[in-house]
Each structure stands twice: as C-alpha cells, then as structure tokens.
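Moving on to subunit A:
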Amino acid sequence: AATPKDTLVLAWAIDDIITLDPGEAFEISAGEIMGNAYDNLVNLDINDTSKVTPGVAASWTVSDDALTYTFKIKPDLKFASGNPITAADVAYTFERAVKLDKSPAFILTQFGLTKDNVTEKAKATDDSTFVLTVDKAYAPSFVLNCLTANVASIVDKALLEEHVADGDFGNGWLKTNYAGSGPFKMMQWRANEILVLERNDNYYGEKAKVKRAIYRHMKESSGQRLALEAGDIDVARNLEPGDLDAIAKNKEIITDAAPKGTVYYFSLNQKNANLAKPEVREALKYLVDYDAIGATLIKGIGEIHQTFLPKGMLGSLDENPYRLDVAKAKELLAKAGLADGFDVTMDVRNTQPVTGIAESVQQTFAQAGVKLSIIPGDGKQTLTKYRARNHDIYIGQWGTDYWDPHSNADTFAANPNNADDAAAKPLSWRNAWDIPELTKETAAALLERDAAKRGAMYEDLQKKVLETGPFVIVFQQTEVAAVRAEVKGYKLGPSFDTNLLSPVSKE
Partner candidate 1 sequence: MSPNPTGAAQAQPRPYSREWLLSDRPVSRRQARLGRAYIVWRRFAENRLALVGLAIIILLLLVAAFADVLSPHDPVVGDLRNARLLPPGSEGYLLGTDDQGRDILSRLVYGSRLTLLVVVLVAIIAAPIGLIVGTVSGYIGGWADAVLMRITDIFLAFPKLVLALALVAALGPGIENAILAIAVTSWPPYARIARAETMTFRNSEFIAAVKLMGASPLRIILRHVMPLCVSSLIVRVTLDMAGIILTAAGLGFLGLGAQPPLPEWGAMIASGRRFILDQWWVAAMPGFAILVVSLGFNLLGDGLRDALDPKEAGQ
Partner candidate 2 sequence: MTTSGTPLLTVEDLRVTFPTRTGEVQAVRGVSFTLGRERLGIVGESGSGKSQTGRAIMGLTPPHAKIAARKLAFGDRDLLAMPKSERRELRGKKVAMILQDPKYSLNPVMTIGRQIVETLKTHEKVSTAEAKARALSMLEAVQIRDPERVFDLYPHEVSGGMGQRAMIAMMLVCGPELLIADEPTSALDVTVQLDVLSILDKLVAERGMGLIFISHDLRLVSSFCDRVIVMYAGKIVEELPSANLADAKHPYTRGLLNCLPTIGTDRHPLPVLDRKREWAL
Partner candidate 3 sequence: MTSAVSIRDMVVIYNDFAALNHVSLDVGAGESFGIVGESGSGKSTLLRAISGLASFDQGTLTVNGRSYSGRHRDKAFYRTVQMVFQDPYGSLHPRQTVDRLLLEPLLIHGFDDIEARISRALDEVGLGSGFRFRYSHQLSGGQRQRIAIARALILEPKILLLDEPTSALDASIQAEILNLLEQARRDRNLTFVMVSHDLGVISHMCERLAVMRQGEVVETVPAKALEKREFSADYTRRLLVASEGFRRG
C-alpha cells in the first residue's frame, strides 16, 4: 500500500535506541534522530566535513590563546515548544550534559569542564552571547567538531525544568520526549517499533517539506526490501548486498550511498601470548581475503579500508597494503615459531556482515594452519566479554564519537594506562596494547592548531597502527539507502547525525 504523500516512512533497525535525551543518547540511530530534531551551536558542513557551519550560533570567535570561544546566538529563535532560544539555554545544555555525566559527556568534559566549574566555563554572558572556556590550547577544529555532537544539542531549559524529578535535569522525562528546536519534532517513540517525527513549524531555517517522518523498526534486509518494493515504506536503510543487487534493476527504486565514519575491524588481544607476537599480528593481516569480501559480503555497503580513520575525515590515510597472501603469512608464522599454526577463538556478534566476515576469515586463517573457532553471541554479550579483555580475537565495528580524527586516534592509538583498573579504557586498552609512545603522539596531535600539520600527524599515527597494531581493519562502512523514486531530495550525510530529512519531499 502506498504511503501518504506528506509522510516519509523509513524502515530502519532502530533497536539500539535506549534514550532520546541528547545529553545521554550515544547510539547511532539516536544520533540521526537528534540530528533531525535538535539544533547545535554549530553544525557539520555536509559538503565539506572539515568545516563547520553556523547553527544556533550566528558567529563565533576564538581567542588568541585558543582557550576562549565566544558564540553569538541568532536572534528570535524559538524552540518547538514556542519558548525562545537564548544563550541561557545553551549554557544550561552544557551544564546539564556535564552534570548528568552520561555516556557522551566526555566529549565536553575533555575540554576540562567539570561539574564544579561548568557554570563558570560555559556561561551565558547575555541573552545572545555564550562563552566557552577550555583548559588547553586545543586545535579549534577539534573543539568546534566536538560541538557538533549530539551531546551539545541545545535543549529547552524552560520546558525541561517543568519535568525535573530528583534533580535529574528532566532526564527521566526526556528519554522518551522532546525539548529541541530542530526541523522536526520527536512525537512518539515505541522501542523496537516505531519513531515518529513531525515537522517543527517553529524552526528558523528552511522548513521540512514533509509533514511527518516515521521510522519503522525493521531488522531484516529482505523484509525491508519486500516492503520497499511493495511501497509500504519509502526508504529502506539496512539493505544487504544481495538485496541491493536485486533492487538495482528496479526502476521505481533508487539508491543513495555515503561513506560513514564506521570501520569494521578485528582486534587481537595482546594478553594472548601468540597474538602478542608482532609476526603473528602481521601474519593475520595477510590472512584476510579482502578482495573477495569486498566483492561479495560487503559489496555496496562498505569499502575495503585498512586504516583507522574513515575516509573523508581530516588526516585520513587511504592506503590498503594488505591482501590475502597465505605464503607470506606462513613465513611470518614460521618466524614466530608457529609454523604449524595455533588455535584461537573469535567473539562474533551474530549480525551481518560481521558473521559472514568472521566465517570467511575462519576459512582463510585455516589455510595457514590457524584454527579459528567462532564464539558467537549477541551484541551485548560479546561486548561484555570484550570490555573485560577476556577475548582472543574480537570482531566488531567502531564508529566515531564525533566528527574529528581525535575520536578514533584516541581509541586506536592511545592507551594511557594498560593496567586492569585503568580509568580510560580505549580499544587499545581492551586489547592490552601498551603504547606509551603512540599515546604521546596522539596527545600532541590534539594540540596542533594548524590543520594541515595536524592531518599529517594523524597520517603518521595511522601508518604505525596499520603496521604494528593489533587491529586488522577490514573495511569502512558505506551507508546505503534505497529510496522509492517518488521521494525527492533524500541524501545521506557524511556522519550519522547528518542524514537529514528536511530537504526530502514526495511527489
């Protein structure tokens, strides 16, 4: 059955959403909702991701010491609720995020904001001026990029204060409700079922073209394809290669693809004596049939990519030196004293394409005598094990927390403390990869204010991780949406929160 003209229906696996509070939400699907329903001081420029564009802030200045950022708020803006947007709301947003201290809060607290100083350091000096003071002379691109994250989405102070319970800044209420100013209002969310956005007529920018956008939770690619072909939905978001191939022939359906900041990798726990050997790490990188995987399992939904920064990000290195080379791998293994191979396990969450890749890797490993047994599990389960460093090999994906190279560098190339009780537990910690040198280099890159130089530093970091790291990065995700032809203007953005719906219309 056809969907109504004024309603856009998207089928998407939205089961990862656990909250819709921008101060708390840190999930991929939630990110897209935030991106459409909330507004930030600054937004990522979807045409050039190394830049930011004004959002609620009309303009901003950075002090010479790079410690103070002053934002001028656009006048006469309104929240969807009708309340005016002022600098006080922005300050409240910062205070709230820091004090709630939920998962994404570190994006702000890494600038030295704490519960005690946040009201001082993130402050509205008047109705239209917001001043943020950071603790170090970070690269401004880094700070501004971080401000495009959902956690810095401006929330409606007056509305939230009506819903405060136990000093929770309205968090309990906002988990399922809405207090924003974006092009869409979040109207209803039924977990694992449906999420409804409606046009926000108070939005200051260009108004959304459709009245309503409905995300319908559907996990299965084949189901999405069926529904898309039947016209029950307008957009299918989780199509797999086979289905993409199939709909390619369908004239009523077009596709749009955009590389995303997510890389799929498997990582080798350095607590495992075999995997700790540098030769083994290298050998395993030669035991992946990148080409075959690229041509089949991830065809259309990803591109072979072996470095930790996704393509399109500042400093990203596009270099894929490894290919399947069993002879070379055998040689390396022999050098490591493991000529006969060894037994090792891999924790795999049972979703595609991870499972398929794991199975493929299982086959290619076997060619060099490495006997890989797959321990599958549900996402939460494998992750629990991974976080506790109890795995041998873990296969999974990593998506950038915010659109800045530091996000990935910080996790792939820095490990400030490799002890079991460390405070920070980046991916390198999870794999017990002790890298004091790289950690320092990562910190240095953060303070480099010259963008070109900063990029070069990240390139260098990527090379090192590529050669010596315990991460076998396989591909970068390409997000694909299959759209019915009558839908116009649907375009996937470069990041998860820039899949914007407001330009979309239906004929």
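Here is how the candidates were picked: all candidates are chains of the complex that A comes from, given by their letters.
By definition in this document, a residue touches a chain if its C-beta (ideal position, glycine included) is under 8 Å from a C-beta of that chain, and two chains touch if they have at least 3 such contacts; residues count from 1.
Model, not experiment: these values are computed from the prediction.
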{"item": "Of the listed candidates 1, 2 or 3, the one touching subunit A in this complex", "value": "1"}
{"item": "Parts of subunit A lying in touch with candidate 1, wherever the complex brings them together", "value": "220-222, 225-226, 240, 242-243, 245-246, 289, 291-293, 295-297, 348, 350, 352, 355-356, 358-360, 362-363, 366, 374-378, 381"}
